[in-house]
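Apart from one protein chain that is not included, each protein chain of the complex appears where it belongs.
After this line comes chain A, so read on.
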Amino acid sequence: MKVTIEVNGRSTVEEVEDRTLLVHYLRDTLGLTATNVGCDTTSCGACTVLLDGESVKSCTVLAAQADGHRVTTVEGLTGEGGELHPVQRAFSNQHGLQCGFCTPGMIMASVSILAENPKPTRQEVREALEGNLCRCTGYHNIVSAVMEASGQEVDG
């Protein structure tokens, strides 16, 4: 089938198999490889992207379901001149990553959290990141990064 999906502000039109998963559309069809596949079973959140501004796990969405909709990946957060998005900058400042595998998904989930709740508490951030697993950091600095990105005291 033919799908038309707005990805990172650009309209993409491609012929895909009906069974194509959104994450494969992004990685294999468009070559946007920042979005990772971790568990492939809707658990780890590494594949999180925004669909119409809301976080979703792209390993569990068909490209066909995104047809006519808007998708944002971590590549789409960076500005024209390469300047980082506030959430990206905060992950860097707070050392919110180690191996980096979970990071694209963590950042997209965080962008979605802040869109819904611009001034969360540390506890709210922890709860809202329940769908994203990190095997390295122990989460502490990830929570700090989201707090910094929200313009609040990082404390803790």
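FYI, contacts are C-beta pairs under 8 Å (C-beta built on N, C-alpha and C of every residue); 3 or more make two chains touch, one makes a residue touch a chain; residues count from 1.
What we mean here is this: contacts and distances are computed from a predicted model.
Between the listed names "Cytochrome c oxidase subunit 1", "ABC transporter, ATP-binding protein", "Carbon-monoxide dehydrogenase medium subunit" or "Acetyl-coenzyme A carboxylase carboxyl transferase subunit alpha", the UniProt record for the complex's undisplayed chain reads "Carbon-monoxide dehydrogenase medium subunit".
Considering A:Val61, A:Ala90, A:Ile107 or A:Val146, the position touching the chain not shown turns out to be A:Val61 (whole complex). Along chain A, the points of touch with the absent chain fall at residues 1, 17-19, 21, 24, 40-43, 45, 48, 51, 54-57, 59-62, 64-65, 109, 112-113, 127-128, 130-132.
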